[in-house]
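Every protein chain of the complex appears in place save one, which is left out.
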Amino acid sequence: MQLLTPEGELASHETYSLTLTDAEYKLLYREMVFVRRLDQEATALQRQGQLGLWASSLGQEAAQVGSAFALEKNDFAFPTYRDHGVAWMRGVDPMKIMQVYRGVSNGGWDPFEHRCNTYTIVIGNQVLNGVGYAMGLTLDQSEDAVITYFGDGATAQGDVHEGFVFASTFDAPVVFFCQNNQWAISQPSEKFVKSPIYKRADGFGFPGVLVDGNDILAVIAVTRAALERARSGAGPTLIEAFTYRMAAHTTSDDPTRYRHENDLQNWKLKDPIERLKVMLARNGIADRSFFDAVGAEADTWGETLRASVRSMPEPPPESIFDHVYTEKHAVLDGQRAAFIDYHEGFADSGVH
Amino acid sequence: MQLLTPEGELASHETYSLTLTDAEYKLLYREMVFVRRLDQEATALQRQGQLGLWASSLGQEAAQVGSAFALEKNDFAFPTYRDHGVAWMRGVDPMKIMQVYRGVSNGGWDPFEHRCNTYTIVIGNQVLNGVGYAMGLTLDQSEDAVITYFGDGATAQGDVHEGFVFASTFDAPVVFFCQNNQWAISQPSEKFVKSPIYKRADGFGFPGVLVDGNDILAVIAVTRAALERARSGAGPTLIEAFTYRMAAHTTSDDPTRYRHENDLQNWKLKDPIERLKVMLARNGIADRSFFDAVGAEADTWGETLRASVRSMPEPPPESIFDHVYTEKHAVLDGQRAAFIDYHEGFADSGVH
Amino acid sequence: MTTELTMAKALNLALRTAMEADNKVILFGEDIGKLGGVFRVTDGLHKDFGEHRVIDSPLAESGIVGTAIGLAMRGYRPVLEIQFDGFVFPGFDQIISQLAKVHRRTHGSVKLPITIRIPYGGGIGAVEHHSESPEAFFAHIPGLRVLTPSDPQSAYSCLLSAIRSDDPVIFFEPKRRYWDKGVVDQTQAIAAPWQARILRAGSDVSVVAYGPMVKTALQAADASEYSLEIIDLQSLSPIDDKSIAESVARTGRLVIVHEAPGTLGLGAEIAARIGKSCFYNLVAPIERVTGYDIPYPPSKLEEYYLPDHDRILFAVDSVMEA
Partner (left out) sequence: MTTELTMAKALNLALRTAMEADNKVILFGEDIGKLGGVFRVTDGLHKDFGEHRVIDSPLAESGIVGTAIGLAMRGYRPVLEIQFDGFVFPGFDQIISQLAKVHRRTHGSVKLPITIRIPYGGGIGAVEHHSESPEAFFAHIPGLRVLTPSDPQSAYSCLLSAIRSDDPVIFFEPKRRYWDKGVVDQTQAIAAPWQARILRAGSDVSVVAYGPMVKTALQAADASEYSLEIIDLQSLSPIDDKSIAESVARTGRLVIVHEAPGTLGLGAEIAARIGKSCFYNLVAPIERVTGYDIPYPPSKLEEYYLPDHDRILFAVDSVMEA
């Protein structure tokens, strides 16, 4: 399903259509530019030793920004470690994302504040958590919906399928959003996915849709439709957003060991941001000056980001004992006390 | 898919057909009668306290006997705790099945002797084990195949789906044989299965087939076809055998709490054994005297079974330490020695 | 007000009480609706509270735990039933990687007040996977609390406390004691359950047991020529070693009893802590009376695996004779 060709031409589709205001089109462009900039800054910061690791979203901006753009304020998103465009669109402060990859926090933000869960690293876990939240929405007769993200590699995990079963059983208002970026670290998806991912939904009793994941307009259209279906009580939808992981799996990965440069080149031609940019220009929605302004804005923003990451405060040592339990815990409280004594001991004795 | 109607009339089908010798038809009848008798004897023995538990195969004889009949000697079966007809057809001594439900052994037989795994109780586990064995067959370029059994309830488990993924990835020669007996303890399958089970295969890249599980001829035909496909290297097939659990889940279950008598009555009319019997009679393959002879044979056989169960020897206490490890194990060997000392101590002191 | 109840009925009453007190409390698990669970602990609740509060789940434990986490994020207090001890493991990943870590990961903004009820232990002549004692796995996981009652009263009180706790609680029910009767005082509901109880005072040997073994330990106390102090641990995480240490300070001797395999069972941690805190009080080595380091045996042989009062007395004698 496609509404915007790689050449930036608007296409029409029998079931799906989307019309946005010029302001919205421009906003989408701006958001994608910032998400890409965030990714570039983080990648650079990791190289400079400012972050421990980074999982790049390069090339997946349309899938992430578009699907999250389709969400209402009260909808809830369950992202993975790579879905920076989703966190961004939910209003999560990028510095909080940096905290996770700098090793300052394992979560970074309050999921309720942005109705966006913290990143889930264990492949597939968040799919069940998201389905459960959606089951709660049904119990509450709420009009809200859930979107849960996962990758092509995750389609091998039991949890993802159990998520399908529970969602269809309870007609949970959830959208399963699979970004098929064609790689699970070194493994090409065609190796383990013998039938298109979106087709898997049918066997569980709900619809599956394939969408061009680099076409932000198409992504928004299908995600909106799926969310509407969920709100109406009709149950889940599986969306396969076909895209490409343009960077390494993470900054510690070396893709030259398992994939060819030319793949990358082909996909550069399908770049989601370029595609929208051409459309905006061709249809006179935005011009050079706008693109330059956004670029300049991103530059200054990037600078401040770099600075704040470098000066990010470290949490106090004894905070490792915080929030393990909500209530008093005799054993752990004792360990915390001993920990503080021990380190004060060193402080006094000047050792360390 | 049906080749024998509930009324015992032979039906034809565009893709599937089956012709057996009269001897084979009669054999199938006999096997089903004996499997049912085994089930009846075990149920009675449990009531008399001779078995700790029994999971009844009543009503599923055609699905179990038929699918196992389709296997070659070197094929490997991975049954569940309910698949007595499968174990029977693989030549497992019924006394060894009794051992498991009497609490004398957790396995009972040597899986290699009959190329039939011991019963798996943890729902779904055996599906992955069977797929792995099939992957080994591929590595060995063997012509053998695997059949792995599971129920409708099991289609909610992650392991079953991971089995689908691994099998399709490696084109493993495995047949997924799901007996949809419409109940998972107290849960009707329609509650969790929102699309027919056999349709799930398509989303994983292999074919799924629905078969009348009470029609032994149809079951044989589809299972043979699936096994041939597997041998040819074309990969797995999912078979949904639609049947009915005519007894309680196990002897400790009380179905009156959750299902109606009349369901049971309807399914009595679809009885797999009656159906074949009518066909045999109508087509002059077997007559009254044959049926009586089989019945009489089963009677005497049942008596000896009852007797041998009652006189089943108990394993020696210290055998609880056997076969935990294949090699010496300092800690456990020490525990075994202490165990023997301890109990000899009582023997001497006359206590206990 | 007090009543005589079986442990199963006491648990049922606790569930009912919790559900009446807070409509966010929901029950979720396999066959817990019309059937009332395979042990009937949820009997009648589906009828009285409806299918939106007593929810039959699909047959998938990772799914049960994983979706319960989402339900809790939505504000519910799910009480899960795992059908048997041996079937909790498909849900182990969600328990250790999410359930136990989410509160910490989110700096306290997400609470997961989830109770996972698990019938455990042997002695009922069951088939494989239906008689295991996996409590040590959970007591080793930071972020979880683990409780196990020993009689109808503690079943009632501890389950209410588990459901009211904002921390995830793994609640192990000694299935072979489900049918034992005892007096239940419903006003004891709020008793803090994270402490051990001294069920019988004694001067010679401190005997620590929990769950199904408490009754066995009490039988041993009746039969012993020595004066045994019987301590019901109740809370397996945190372990209330303070109460144990106070007792051992008096008796100088300790015997620990549980069904689970000895190696890295609860007895190991208790022995390690008391061996340190009571180093100068102990007059004899600490004895552990536990299951052996083997898979649970077929039921005809389980009596040889399970600690019984003879094995406890044997250990008591050895610490007395040390």
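A, B and C are the chain letters, set down in written order, and residue numbers restart from 1 in every chain.
The rule we apply is simple: contacts are C-beta pairs under 8 Å (C-beta built on N, C-alpha and C of every residue); 3 or more make two chains touch, one makes a residue touch a chain.
Because the structure is a prediction, the values reported are computed rather than measured.
The undisplayed chain touches these shown chains across the complete complex, A, B, C. Among A:Q2, A:S57, A:S105 or A:N129, only A:S105 touches the chain left out of the display.
For the options A:N74, A:S252 or A:S308, the residue in contact with the chain missing from this view is A:S252. Of the candidate positions B:S105, B:N214 or B:T243, contact with the hidden chain is made by B:S105. Per the touch definition above, the residue from A:G153, A:P173, A:G208 or A:P272 contacting the chain not shown is A:G153. Residues of subunit C in touch with the missing chain: 62, 86, 89-90, 92-93, 96-97, 100-101, 104-105, 128-129, 136-137, 139-140, 142-143, 237, 239, 261, 263-269, 271-272, 275-277, 279, 282, 284-288, 292-295, 322. Interface residues of subunit B with the unshown chain, by the touch rule above, are 105-107, 109-113, 117-118, 120, 122, 125, 127-137, 139-140, 146, 158-159, 162-163, 165-166, 169, 322-327, 329-332. Contacts to the hidden chain, counted on subunit A, fall at residues 52-53, 81, 100-106, 121-124, 153-154, 156-159, 184-187, 191-192, 252-254, 257-258, 314-315, 317, 319-321, 324, 331-332, 335, 339, 342-343, 346, 351-352.
Keep in mind that, in the parts below, only the chains that are shown with their structure count from here on.
Comparing the CA-atom centres of all chains against that of subunit A, the greatest distance is found for B. Remark: subunit A and subunit C have CA centroids separated by 40 Å (rounded to whole angstrom).
Subunit A has residues 158-159, 162, 165, 169 in contact with two or more other chains. Across the assembly, subunit C contributes 58, 60, 62-63, 90 as residues in contact with two or more other chains.
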